[in-house]
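Heads up, one of the protein chains got dropped from this complex, but the rest are sitting where they should.
Chain lettering (A, B and C) follows the sequence in which the chains are written, and residue indices restart at 1 in each chain.
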Amino acid sequence: MIKVGIVGAAGYTGRELIRLLAGHPQVEIRLITSRTYAGKTLAEVFGVFRSFPEVGEFVFADRDVEKLVSQVDCLFVAAPAGTAMEYASICKQSGTVLIDLGTDFRFADAAIYEKTYGINHSCADLLSEARYGLPELWRSDIAGSRIIGNPGCYPTSALLALAPLAHSGLLKSPVNISSVSGISGAGSTPGPMYHYPDRTENVEAYKPVVHRHGPEIATQLAKLAQAAIDVIFVPHLVPMSRGIFTTVFAQTKVPLDTGELEALYLDFYRYEPFVEVLVGDILPQTKAVAGTNSCHLAVRGDYTTKTVVAMSVIDNLGKGAAGQAVQNMNIVYGWQENTGLSQIGLVV
Amino acid sequence: MIKVGIVGAAGYTGRELIRLLAGHPQVEIRLITSRTYAGKTLAEVFGVFRSFPEVGEFVFADRDVEKLVSQVDCLFVAAPAGTAMEYASICKQSGTVLIDLGTDFRFADAAIYEKTYGINHSCADLLSEARYGLPELWRSDIAGSRIIGNPGCYPTSALLALAPLAHSGLLKSPVNISSVSGISGAGSTPGPMYHYPDRTENVEAYKPVVHRHGPEIATQLAKLAQAAIDVIFVPHLVPMSRGIFTTVFAQTKVPLDTGELEALYLDFYRYEPFVEVLVGDILPQTKAVAGTNSCHLAVRGDYTTKTVVAMSVIDNLGKGAAGQAVQNMNIVYGWQENTGLSQIGLVV
Amino acid sequence: MIKVGIVGAAGYTGRELIRLLAGHPQVEIRLITSRTYAGKTLAEVFGVFRSFPEVGEFVFADRDVEKLVSQVDCLFVAAPAGTAMEYASICKQSGTVLIDLGTDFRFADAAIYEKTYGINHSCADLLSEARYGLPELWRSDIAGSRIIGNPGCYPTSALLALAPLAHSGLLKSPVNISSVSGISGAGSTPGPMYHYPDRTENVEAYKPVVHRHGPEIATQLAKLAQAAIDVIFVPHLVPMSRGIFTTVFAQTKVPLDTGELEALYLDFYRYEPFVEVLVGDILPQTKAVAGTNSCHLAVRGDYTTKTVVAMSVIDNLGKGAAGQAVQNMNIVYGWQENTGLSQIGLVV
Partner (left out) sequence: MIKVGIVGAAGYTGRELIRLLAGHPQVEIRLITSRTYAGKTLAEVFGVFRSFPEVGEFVFADRDVEKLVSQVDCLFVAAPAGTAMEYASICKQSGTVLIDLGTDFRFADAAIYEKTYGINHSCADLLSEARYGLPELWRSDIAGSRIIGNPGCYPTSALLALAPLAHSGLLKSPVNISSVSGISGAGSTPGPMYHYPDRTENVEAYKPVVHRHGPEIATQLAKLAQAAIDVIFVPHLVPMSRGIFTTVFAQTKVPLDTGELEALYLDFYRYEPFVEVLVGDILPQTKAVAGTNSCHLAVRGDYTTKTVVAMSVIDNLGKGAAGQAVQNMNIVYGWQENTGLSQIGLVV
């Protein structure tokens, strides 16, 4: 049993981490923080925890970096850009594993980070020790690291859809990516874009072409493809809470039909417990992965135009955030990868 | 470990049972049936099971009553009125526990059943051995029984809201009950009332005053109150998948203010792991119990008119069906009552 | 053609007023105000008006009471409690008709207003000139008035459901009212209770028994019944944007069956263009009145318990606010009552 802490535990990602970690047999949740709710119990603030007193009685702590780090073996930071970097040096000193669900350790290159997020990186010296936590691509790197940059939700869905192509060397630049997301991806803070009456029965795009997850996807594709791949990324909000559906359009150097592509994808993911390549008439749907750490994929080839359409679904809070963070922890500690992640998702 | 089977496993309730029983440490799912999908695997039919091969590989069997019963220690029947009665005699002979999530064993009196459901009860002789499976009210009866009539979803929510009043002898007749339900309560078969475009952004009542759950509620209230209590019950459909919110209006023989009522309810449910009485400003919401076996309650008293408003929420597929069925099984077998039911629900 | 102005035009009710008044043949919209968006055009702020330049080019003015009133013949105030009272004296001096969609002129008795809303009424002397703008009940009063207190959304739905009983002298006190509302009823300002991910797939009650619309309903029922009628009112939020479904439980002095009640209701509303009494198997649904000024009603009688269940649906922004305000204006000016209100609602 290791002791874990969660910084930013009152957000959606933080709460999903609590849900998952509470059922993880190797883990004891030692502390949770929230500046908004410091001093209150989890059950007081969120009704869903009321029926589960073993976690409902947790009291939110305020942030006190040194004190927090000293109490845990592994710290999850579920907070915006600029938060995890405050914890990294102290974690390193104390030997605490740091899993950042924010953005601070997703780029090896501080310059790209600073350009993308518009803030200075205060521990750029640690970036070389950090690993990008997408296990299906970089499992062995993750295993030996103490700082994990947990991927963004859109990048997770897009990279899993593109990795077999990129890795095979067949992928041409640029790739076109259209994603739709449930609103929980925008966090738990109310705002005009997330007000129920304006959101229901409504779809809109936001930050087309310039969303910050574009560079994150491009960086990883380049690593996989050993070549620069431009990414044109358009995210949209759709009226649901959880789930991402990503549709990728890419061109390949040689024409491939659907059967050949399915074979490529099935082979690439053949040992992966959390990736299902759907073949035949079955297509991904977000509800099939809600509440889980799974990704479902399907692929189609248009031989004439050498175009590949790859479609992926994840739960943005699961494989897109908290689930993947737990998967990364399992890898770092050498536990079976689906430990704490084997709950069946929503049946409806 | 006991062996269990599920008749009607392809419906929403059946699938929720699979989800819960797959995580139950005392149970091995031995068989699942579906006339529609006989011969197919669970994963082929329902995407959510695709990522969980240990259940996804289950093959739906067709119904063959004798053969089915002989293979299991405990049989769950998640099928319409008239189904479970086909299994009851054979279960009795073989000593198999029968937990009916349909309607056949909810009434001790065959005449009321036949009037309510319009079908003949083929094993009325076994009704005296059956118990109404609402543990918070009849736990000790359930413990000694081999045939359990699992309550309806609306009755569960209404009875938990009214039980402390009925049991105390303070409840006057009639009681007025307004419930709203998510659409999964109507089952997984498409129909004009459940067609997405007509259902979204829409609320309607159905079967006001004459819904079959009215007599079920009245029968149980009479047992609790030791007096006839008339029930005026109006169910409504609201645009969501899961959850029931029941609002009860009742008059009491003496005036009670909110504080007195809260004390009564807190005391009545003080040992119940699945019932939370909310006090202060906190009010029930369906999402706080989605995916769980919990019921959240709140109560208000209007002293002047001697009116009590009691509000309850459950997940119609959880405490209103599959969760409660598992709870009943746990009681019959003497296991801790929350075994297999301790998963935290949806955090969003 | 008269000139009209709308104070608080950027809220949902204000925007619905613009939509309706833009199509009204007797009206010219002269000014719209919004403190938030002063100086911007309607089309800049709200995309839906972009395709309709004749209204889209309206510029939001800031509030300047005297100047505003001087420009219009009829002023609609779509703003919270305490706003319309600032305009009333000046309107009286200038002969401007004031239609308040807020709460300031719903109570004839300033003391009840002040108790209910917790604010001092600054023009209590004008209350005797104001009329409660529910045309189906008080049409002739409205016709001769220059200050109209447009009813609340819940009271409109509840009073139309109860009026035939109250007016007939058959209604007993208390009445129990359960309403569910779409979220637009809470206005266009974001907040935690209205954040999409927490609201979708969720139902909750709020302010049970103590909601401010309770006294408004009771006041009007007393006028109709010529006797005090206590009201126990419980509102709920359901995941949709528009619509209210109100379910009323009442006891009558003599028993009435459904047929007798339908006859009573059909007779009471026989000349009403905006009230439809549904008979037979047809039941109200909110979507059938979305975007309209209509109210659909159905009624059921339980002879044994002398209980009546009356169910009504309205669009909270239509008959529950802007539509009714236009209907009131039509009455005040002697125009045909459905002028500007004859657009067919949503077909899906």
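Brief remarks on what is shown
Here is the rule we use: contacts are C-beta pairs under 8 Å (C-beta built on N, C-alpha and C of every residue); 3 or more make two chains touch, one makes a residue touch a chain.
Since the structure is predicted, the reported quantities are computational estimates derived from the model, not experimental observations.
The absent chain, not drawn in this view, touches the displayed chains A, B, C throughout the complex. Only one of C:47, C:144, C:169 or C:191 touches the chain withheld from this view, namely C:47. Among C:149, C:235 or C:291, the one in contact with the hidden chain is C:291.
Touching the missing chain, out of C:83, C:96 or C:184, is residue C:184. By the touch definition given at the top, subunit C reaches the unshown chain through residues 12, 15-16, 18-19, 22-23, 46-52, 55, 184, 188, 200-201, 241-242, 274, 276, 278, 282, 284-285, 287-292, 294, 296, 317, 342-348. Annotation for subunit A: contacts to the undisplayed chain at residues 173-174, 176, 178, 180, 182, 197-198, 200-206, 208-209, 230, 232, 234, 236, 238-243, 245, 247, 249, 283-287, 290, 298, 300, 302, 304-305, 307, 309, 311, 313, 348.
Residue positions on subunit B in contact with the hidden chain: 12, 182-184, 188-192, 194-201, 239-242, in rising order.
By our rule, only the chains that are shown with their structure count from here on.
If each chain is reduced to the centroid of its CA atoms, subunit B and subunit C end up 38 Å from each other. Centre-to-centre separation of subunit A and subunit B, using mean CA positions: 36 Å. Measuring from the averaged C-alpha position of subunit A to that of subunit C gives a distance of 46 Å. In subunit C, the residues that touch at least two other chains are 182, 197-198, 200-201, 239-242.
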